[in-house]
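The complex appears here minus one protein chain, its other protein chains still in place.
Then we have subunit A:
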Amino acid sequence: MSDPRTPTPENIPVHEGRPSIWERISFIWLIPIVALVVALGAAWNNYNSQGPLIEITFENAAGVKADETELRFRDIRVGLVEEVGFSEDLKQVQVSVRVAKELSPFIDASAVFWIVRPEVSAQGVTGLDTVLSGVYIQGAWDGTPEGFRTAFEGQSNPPLLDSGREGISFTLRSTDSLPTANTPILYKGVQVGQVAGAEINADGSGVTAPAVIYEPFTQLVTSGTRFWDVSGFSFSLGASGARLNFDSFASLISGGVTFETMGSGGDPLTDAAVFELFPSEETARDDFLVEGDGDDSSVTLTMIFEQNLAGLTPGAPVELGGLRVGEVTSLTGIVDADRFGDDDVRLLTTMRINPSRIGLGEEAGDDDLLDFLSRRVADGLRGQLTNASLLTGALKIRLIDVEGAEDATLDLDADPYPVLPTTEADITDVATSAQGVLQRVNDLPIEEVMQSAIGFLDNATALVGSQALQDAPEELRGILSAARGVVEGEELQAIPGQVSVVLRDLEQISGKLNTIVTEIERRNVIDQLIGAIASVEEAAGGLPGIVEQAGAILDDAEEVSIKTLADRTTSLIAAAEALIDQPSTRALPQELNEALEQLNLTLAELREGGLVNNANATLASARDAASAVEEATGLLPGIAEQLRSVANQAGATLSTYGRESQFSRETSAALRQIEAAASAIERLARAIERNPNSLILGR
């Protein structure tokens, strides 16, 4: 546009309008503005929704990766690890986690973090999902915002109280060992708490483990509670026999801790509480007996024993009258030449005694117990070492009254604890006793016994092997064949035949006798005889009176003098004379004579009728038969006796020979048969003797 006056026609003027600024600016500018707004809005929104960054330090952060590992709360993702680094001294891993903004106020001092990894233990498998997804960081915090914090110390183990579980945590202590982490605390088989991993004390004297009791079970635990281990099983062999203890198979495998509140009262469970874990229920109960419900009223005493004996250990019982009243807490040696006068090592024993166990009452304090002990010591109470167990050789301390003890007092001023006087130990040395027993066994004349036994056996062998004994079976067989000969002999076989002949004769005789008897009855002979006898009795009726009188006189005669006796006798004779003088008396012989005459007549009649002759003949033949029977019967016992003697002989021989062989069995069977035959014969003989009628009458 150097020269406006000479415009070239090709030069088409370019219209460059000057419209207002709104017309010049295209609406297209809205697009970048919108884009900018959207981008800024997105950026701001992103920044605004971004939660704060917290830093957690872990000893070991295996598996934690930046931008991958999640932070979870109640298993829901609430954050992401942004960075994994090290602390300044490189001793710890520092994990930066971006947490969700809305949760950040709750991440306060109460928050705990731990890394969840797959874990396989006796309690089961946990964190299985992390096998595929990788580990994650679990956080737990309460529901009250108390000021956001950004730096945290990560836990190496999950906390006992997960988020959402209420409970009271306390400490379990043991000088021995504690169960593994996550061991359940069981109460009557129900899990009411958990034990965390144990840690060794700073001084190495024991282990402690945090434990927790969940709500609402915390009220079950007081200061009177004792915990003990029920893991595995225990086998004990003691005076009461063998015992195998295990609570349940579950606890056998996974372990467990249980407890019991052994005394009423006691202080409720607090966070600071420390409980001892006992290895068994027995020890827990023993401890409760000594310690009571934890009011710590026990009194500490010391005793100094002259002998330094092995076997006494801390925890050994202290007994008074058989009752456990305390326990030994520690043992040391003591050398004090000034005090004891020599350089011997003595046993300084420290023990605790619970006043309430002695019976001084619940309220009894130290002074009450010391007063009591002072009085008793003055009466002769002394401490004595004695055997607690013969098997293990453990010792215990017994407080006993010693008769005629030297005077001693309870030294209340001794340092550090009062000193109770002691007496000589009463220890049965098991080893010595056992040795004595063995010595006696050793002294037994075993060799002599063996020698004589051998001699006896030799003799026995010789006897058995002797020719005489070898021949015994032969002889026995001879005896048996003889016995068989007797039994099978014709005489014996004939006996039954003879007997039956005799019996037949007797039957005939008895038939004849019956006819005779009926004949006699028919002729009233008996009635007449009875009548005669009755008249004789009548006549004799007066006689008893005289006899009684005579008895009376004789009685008197014993009492009165001979003179009066004579008088009385005279009077009696007079009375007798008077009686005899009576006509009736004189007539008595007459009547008797008549009766006899009548009898004679009757008999004469009978004789005349030939009846008597018949009867006589019958009776004579009967007598013959009976004597024949008797003869036969007389033979029977003889036979039986013979048989028995044979049997006895055989039996005697057999019994020396032995019982086992076939031969002896057969023989004894034969003998039994012989005996049976003998006894049958004997029975027959006896029956005939006892009751000949049965032979006669066939009954």
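Keep this in mind: a residue touches a chain if its C-beta (ideal position, glycine included) is under 8 Å from a C-beta of that chain, and two chains touch if they have at least 3 such contacts; residues count from 1.
Operating definition for what follows: contacts and distances are computed from a predicted model.
Trainee: Determine which name in "Cell division protein FtsX", "Paraquat-inducible protein A", "sn-glycerol-3-phosphate transport system permease protein UgpA" or "Heme ABC transporter ATP-binding protein" the UniProt entry assigns to the undisplayed chain of the complex.
Mentor: "Paraquat-inducible protein A"
Trainee: Per the definition of touch given earlier, which of A:A35, A:L128, A:V464 or A:I530 contacts the omitted chain?
Mentor: With A:A35, A:L128, A:V464 or A:I530 as choices, the missing chain is touched by A:A35.
Trainee: Pick out which of A:E55, A:E68 or A:E306 touches the chain that's been left out of the picture.
Mentor: Of the candidates A:E55, A:E68 or A:E306, A:E68 is in touch with the missing chain.
Trainee: For subunit A, which residues lie in contact with the unshown chain of the complex?
Mentor: Interface with the chain not displayed, on the subunit A side: 1-3, 8, 11-12, 14-17, 24-26, 28-32, 34-36, 39, 42, 67-68, 132-134.
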